[in-house]
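Every protein chain of the complex appears in place save one, which is left out.
We call the chains A and B, going by the order they appear; numbering starts again at 1 in every chain.
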Amino acid sequence: CLGGIAASSAMAQSSVAVYGVLDSGVVYTTNSNAAGDAVVKVPSLTGSVPSRLGFRGTEDLGGGLQAVFVLENGIGVDTGTAGQGGRLFGRQAYVGLKGAYGTLMLGRQINMTFLASVKSDVLGPNLFSMSSIDPYIPNARSDNAIGYLGAFSDFTVGATYSFGRDASAAGGPAATGCPGEAAGNAKACRQVTGLLGYDNKRYGLTATYDIMYGNTGAAAGLSTSDSSDRRATLNGYAMAGELRLGAGLMARKKVAATRANDLESDLYYLGASYPLMPALTLDGQVARHDVKASANDSTLAVLRLTYSLSKRTAVYSSIGRMRNGGLAAISLDAGGTVGAGLNQSGLSAGVRHAF
Amino acid sequence: CLGGIAASSAMAQSSVAVYGVLDSGVVYTTNSNAAGDAVVKVPSLTGSVPSRLGFRGTEDLGGGLQAVFVLENGIGVDTGTAGQGGRLFGRQAYVGLKGAYGTLMLGRQINMTFLASVKSDVLGPNLFSMSSIDPYIPNARSDNAIGYLGAFSDFTVGATYSFGRDASAAGGPAATGCPGEAAGNAKACRQVTGLLGYDNKRYGLTATYDIMYGNTGAAAGLSTSDSSDRRATLNGYAMAGELRLGAGLMARKKVAATRANDLESDLYYLGASYPLMPALTLDGQVARHDVKASANDSTLAVLRLTYSLSKRTAVYSSIGRMRNGGLAAISLDAGGTVGAGLNQSGLSAGVRHAF
Partner (left out) sequence: CLGGIAASSAMAQSSVAVYGVLDSGVVYTTNSNAAGDAVVKVPSLTGSVPSRLGFRGTEDLGGGLQAVFVLENGIGVDTGTAGQGGRLFGRQAYVGLKGAYGTLMLGRQINMTFLASVKSDVLGPNLFSMSSIDPYIPNARSDNAIGYLGAFSDFTVGATYSFGRDASAAGGPAATGCPGEAAGNAKACRQVTGLLGYDNKRYGLTATYDIMYGNTGAAAGLSTSDSSDRRATLNGYAMAGELRLGAGLMARKKVAATRANDLESDLYYLGASYPLMPALTLDGQVARHDVKASANDSTLAVLRLTYSLSKRTAVYSSIGRMRNGGLAAISLDAGGTVGAGLNQSGLSAGVRHAF
């Protein structure tokens, strides 16, 4: 009979893990508009780590082979909305196979620029961080992508290839309107990223390369399939006892559809992380954004204190300052605003809980 | 190596509970338009209780302290869509800490007006209920909020403070377009709510206060940051054996951007709930909406019979009547329509399942 059809194709329940992070707090920044007014806000996706809810699982297929999947969304805890341009699973949505030679993934996924500085950037996606200078860093994901990540003793290699890098035109750094997959155009909205890393217990080095193409309608001036945006990074860290030192460089070159939208810049950072007490960690970082042939350079300095209430729960506070040269208008807080050419100071505090 | 990075930050699975309520049925109402036509519908969010799916958890941090979180969405079971203006987690999205002195919450959350009548309003968010008269009652939530709720022997105190009460402009009572968090304006879209309650086994009293401010673009005439909408409530209930009696008053005063949108009104209600048999409960309520300096007053009467098939599942049926004076156009069913100045009768039946 057909009676059993309404019950769907799932077979085992134990294979799904529900996980996530919720992080929220309050942030104060000065000079949030041209008049120099301050603002107080509840951050959207992130205070110290972007909020998310995910579903993932693995299945052992025998012979060292596994099936893997991740569905992970981004949550604006302040308003209960889905992040990444309103995508339901905007952080990751992929299925893949994992074996001794690495993992092959199909779908929307983080790309190699996302992974580049994970171990070297001590602040990571903190509300005050390099993410404010280049919002692509925490949004380095590719739609319509094939991905590979493999580990061979101390070496890591990875790559993604996307047939259409960003299908959402909702706006913001995670929704830039380049769906690609265009008949007769093998460049439109394609994206390639690659990573090579070496890590041991005391230090590590990671280099990445990322090139994305545009097409009609794409944001940020990439409105032809010949226009492109390239980022190359080199990142390193070293442990000195319990002190972690991290530093890196991202060199970017955008060749837009018109020269006015071109951009060439370097982003340097240097940071340190130190456990003052087992449960109390101090992180500090400076970063410098050098826009070539322009006075619109910016400098960022952030200190963060994190007190762990458990392995899964912490409270934290950050103070930071962004110095904007020329007419630069890079806000201290990711997604925030600042008057053009004004410096901005800020203070944030919040709570983070992983589950 | 970096191979483990794609696996995310979650650490324990056991800490997440998936829960929800699904409630659907059929509703018939008369005089649904100016021509007096009737309509038959499947309700959207609610028949007797709004449908939802949620994820929540607690973590014991020692010393009586807990980390808590809730992600709860609203589901239109009739169409499979997300409620609260299309928010992914529109009912609640918060993270917090709970201790002996109460719970502190950060994010989108229900506010004190939501809690005001939970024990006194025997119909609650029924499709035919006070929610039709003031749709804010079941939508009393605040974006970008800090909340507190504490219980001290028989007393309950609570409050919320929002830096921007409603970031969604999708329309409807849950998406009124007031994101706030505006630089240089400490009133724009702010909202403060407070609650004081006393309960024992035989009776209880709850008083609340709620003031919200507007800003450019906000709905309901609150299009300046000086405009405001205030609601004060007093609610009580008493048990007489198995009979629960509940009554209350909500006094509202809206000072809009223009005088034509001003509103001053009182909403009174009186109801009773009685278990005819252990599994069969009869609820009845009358409510009166008195709009000051206007003939547009409305009176609501509802009877509801609920038969519990288990602790988690019930079938129910409601009959109701809304009398609209003057040109009042308050529908009997939440989210419905009625011809201006017409009375409306209705019948609903449905099934509710909690999980």
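Please note the rule applied: contacts are C-beta pairs under 8 Å (C-beta built on N, C-alpha and C of every residue); 3 or more make two chains touch, one makes a residue touch a chain.
These numbers were taken from a predicted model, which means no experiment stands behind them.
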Specify the residue from the set B:75, B:93 or B:167 that touches the hidden chain. B:75
Which residue among B:95, B:115 or B:159 touches the omitted chain? B:115
Out of A:181, A:262 or A:290, which is the one that touches the chain we can't see? A:181
Answer key for B:18, B:170, B:295 or B:327 versus the chain not shown reads B:18
Please give every residue of chain B in contact with the chain that is not shown. 17-26, 32-33, 35, 37-42, 49, 51-54, 56, 70, 72-73, 75-82, 88, 102-103, 110, 115, 118-119, 149-151, 153-156, 158, 195, 197, 199, 206, 309-313, 337, 350-355
Chain A positions in touch with the non-displayed chain are 1-3, 5-13, 15-16, 18, 55, 57, 59, 61-62, 65, 67, 69, 71, 73, 84, 87-97, 106-108, 143-146, 163-164, 167-168, 181-185
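As a working rule, only the chains that are shown with their structure count from here on.
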Round to the nearest whole Å and give the separation of the Cα centres of chain A and chain B. 36
